[in-house]
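One protein chain omitted, others in place.
Think of it as A, B and C in the order they're written, each chain with its own count starting at 1.
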Amino acid sequence: MKKSGELQNSPQAASKKVARQKVLLGLVGAFVVLLAVLPLFASGFWMRTLTLLFLLAAMAEGWNFIGGYTGYAAFGNVAFFGIGAYGTALSMLRLHFPFFLALLVGAAAAMLFAVLVGLPVLRLKGHYFAIATVALATGVGEVADFWTDFTGGAAGLTLPFFHPIQLSNYFFYYIAFVLVLFGLGLTYFIMKRKLGYSWLAIREDEDAAKMMGINTTWSKVVAFALSALMAGLAGGIYAYWNTFVLAEEVFKIEYTLQMILATVLGGPGTVFGPFIGAFIYYILITLLVFFLPVGQLHATILGLIIILVMVFTPQGVMDFLSGRKRLTLSALLENIRTHKV
Amino acid sequence: MGSLELTQGVVNAILLSGTLALVAIGFSIVWGILNIINIAHGAFIMLGAYVTYWLFTLFGIDPFLSIPLSMITLFIVGYVIQRYLINLVIRAPLLVTFLLTFALEIVIINLATFFWKGDLRSVTPAYSGAGFTIGAVQIPYVRLGAFAISLLLTGLLHVFLTYTKTGNAIRATGMDIDAARLQGVKIAQSYALTFALGSALAGAAGSLISISFPIDPTMGGAYTLRAFLICVLGGLGSIPGVMLGALLYAFIEVFSGIYAPGLKDAIALFVLVFVLIVRPTGIAGKAFYH
Amino acid sequence: MNQEVIFETQGITKYFGGLAAVDNVDMKIHKGEILGLIGPNGAGKTTFVNTITGMLRPTRGRVIFKGQDITGWPAYRVGRLGIARTFQIVKPFLGMTVRENVAVGAMFGHKGKTRTTRQALEKADEVLEFVEMGHLRNHFADQLTLAYLKRLELAKALAMEPELLFLDEVMAGLNSREIEEAMEMIRKINASGVTLLIIEHVMKAIAGVTHRVFVLNFGTELAQGSPEEVLNDPRVIQAYLGEKFVERQRRMQQASPQQ
Partner (left out) sequence: MKRSFQILLAMLMIAAVVLAACGKSGGEKQAAGGGQQGGEKCVITFGAAVSLTGKYAKEGEYVKNGYNLYVEQINKQGGIKVGNKTCEVALKIYDDESNADRSAQLVEKLITEDHVQFLLGPYGSGNTYATTAIAEKYQVPMVEANGAATKIFKRGFKYSFAVLTPAPYYLRGIIDMALDADPNIKTVAIVAENGAFALEVAQGAKDYAEEKGLQVVYFDKYTKNTKDVSSLITAIKAKKPDILLGAGHLQDTLLIVKQAKDLNVSPKVFGFSVGPTAPEFRKALGKDADYIVGGAQWTPELKIQSDDVFGTPQKFAELYEAKYGEVPPYQAAESAAALIAYQKAIEAAGSLDKDKVRDALASLDYMSFYGRLKFNEQGMNVYKPMAVMQNYPDGKLYTVWPKEAATKPFIYPFKPWDQR
């Protein structure tokens, strides 16, 4: 949503913008088609890698609602992933629901949690909000890890394994892919509507938004709940895919960081940003691990990449992609110029 | 509830609060004055612990005596990082500095693991584990020493911030950056010094921790979270607030550890969220290193 | 001007800690008028507006709008009911275009419920024409000058189609030509049927556009009346300009006959 340099109200600029959007849309469209037919060629490894990537992209799209559009630095979204995973697993194991019904139960549980927690926590701002969400996610994870009678505790939950769809790579690939597309569609849909405008207004100035008749509490809680929906669905799919749920796995803070990174890398507050960011991030770390001779230093390299992105282009690559900015040295240095002391 | 558990618990909590205050105070000044949540704080604590470990292992330097050295080392590390990295983006949105320090933590921890391996290490001077008893209550010398040094350093910090020119400049920067600039404070320098000071205190905390607890490259994360909890409990921006927060947190941790060890962190975290919601400025309210 | 009271506060009081920032203020605003609210810095003007628009909760007292008690209502409900305000320190939505900024008002304000997003954007265009900013509609808000930002504040508030509009120092920082324009704009808004309360330090504007003036000092009412009365009231001058000024003026008056 950030802007710079050229003004965009001349007819030429407008038509250029439309043209650029068409190119971008075309590229993304071609890419989506490519991904849709990919399973015909790809190995099991790449299917798994891309499935994980899609789940990450879906979570990033969800994070984008609260973090990118509404401007609340939520650092606990993994809680929704974990609750989605547990909700799905428990309804399959205890209630013997079929997978898709269980998935909805898991996602609904995540959303319910988001609403209950969001009402008090979304009153906080800045760092306080960020850490309150970290604390909640960690706390919920520990409860799941400890509450042996209900969640199975640290021993975790084991899902039945031998269903044919679990043995096929296609099922989880496509369901995760559909989730990503659903997220893109949902984002586009919302951002054309009043709810989307209310998020942007809250991000830019919450007091002004309030005074202009926006029920900010409601808008924020909806944003939070929709991020929970995306993460909860991803969590439920993940649980059935991996066939077991361990609290230490599904509540780990790395997932939160990954979704934020993906969003920030792509461009927070843009429709395609989280998806593109997830792609860049996940392919990058996969390549780092497998194909570059960096030995045990790949995490260090990942850290250095984050540092470089934060210093040079914290608005994400979407600015360059959409043509809002030119990729020049001075554009890269602009961030330092405006934010240094 | 046995009375032994109770009294020993109280003693443990008080002794622990000293180290925790030192853990949190550096984090608190960086947050209060630079408005940065330094996720890498725990990594600095880890580095401090390793300085002490290596000095002890290689040269037999007593861990308590190595504290100044680990503070100096971390001071330099902190200064360089702030001056040449964080200062570049310090006015960017919260998320940027948050992720930047997070990435720093990844880099530091992974380099440490690369060079020193993931081994658990312990500093074991001859007097480790020794202590005295009052009634049935055991008081280890090491923890008592750590408590005393924490209080001493906290006191010194207070004196520094209140009575020295540099300290005043730092506080002025925290209160009103424009006013400070008008008074001739060099902001970039002042920021770097603040961060360096925070890192040095983290280094000292790391040294003290290494004497009582085993250390490894990933030890820091838990301390970053605790530092945050303490700052929130005690209120951001005042030394007494941090100490109060540390004491409160130590009691929560010790007693939930006795009665529900598996939920220790969860209890502390839910208390945190509760406090945030009820009193967002912390129990001690907001002072600003006045 | 008719004497129908559109808005009223009864004993509005706001404490911060032990201090009363606003103390027992009774104010009536008549339908269709332009009421000026003045007072020295720190007199509690902005706190007063915050308290009666739902940004802050009053400690005591009642706020009544068109016969309805709206005390303690959250700001968004106050906004939807037909009260809009601007902020002394402008609060544009920087990451949105001028048109989107204004459309937010049209979406969520007084008649927002009845509009679609598209209709709101059309309404925004209409308002932008009214405030003569139509040519800037596709600019991002952070590309505007201060004068335009102030006008954008106004446009956002107008898009809410309020019956009552609070303007908090919309002229501060403007040059005299811009002030003239702003005064003209205020008259135009008033003529379209909107009741206004304007907080202002620019006395020329107060004298030029208001029908009535209300003076606040130390959180309490000091005076109210027509602009001429109030601006010549020694109590007001003293409060505004301080003891020293009044003293000097007195001395000058004493000195002048001798010349």
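What we mean here is this: contacts are C-beta pairs under 8 Å (C-beta built on N, C-alpha and C of every residue); 3 or more make two chains touch, one makes a residue touch a chain.
This is a predicted model, so every value here is computed, not measured.
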| item | value |
| --- | --- |
| Chains in view touching the one left out | A, B |
| Identified contact with the non-displayed chain, of B:P140, B:G174 or B:G235 | B:P140 |
| Touch list for chain B against the chain that is not drawn | 2, 4-5, 8-9, 12, 16, 110, 113, 117-122, 124, 128-129, 131, 133, 138, 140, 142-143, 212-214, 216, 218-219, 222-223, 253-259, 261-265 |
| Touching residues on chain A - with respect to the absent chain | 20, 23-24, 27, 30-31, 34-35, 38, 41-50, 52, 142, 145-146, 153-156, 158, 161-162, 166-167, 242-244, 246, 248-249, 254, 276, 279-280, 283, 286, 289-290, 296, 299, 317, 320-321, 323, 325-328 |
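The definition used in the following text is that only the chains that are shown with their structure count from here on.
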| item | value |
| --- | --- |
| Overall pattern in which the protein chains touch one another (line/ring/star/complete/other) | line |
| Most distant chain from chain B, judged by the mean position of its C-alpha atoms | C |
| Chain occupying the middle, per Cα centroid | A |
| CA centroid of chain A to CA centroid of chain B, Å | 32 |
| Separation of mean Cα positions, chain C and chain A [Å, integer] | 42 |
| Sites on chain A touched by chain B in the complex | 67, 73, 75, 120-121, 123-124, 126-128, 130-132, 134-136, 138-139, 142-143, 145-146, 257, 260-261, 264, 268, 296-297, 299-300, 302-304, 306-307, 310-311, 314, 335-336, 338-341 |
| Sites on chain A touched by chain C in the complex | 1-3, 7-9, 14, 192-194, 197-198, 200-201, 203-205, 207-216, 269 |
| Parts of chain C lying in touch with chain A, wherever the complex brings them together | 53-55, 74-76, 78-80, 84-85, 87, 91-96, 100, 103-105, 107-110, 112, 117, 120, 135-140, 142-143, 156-157, 160 |
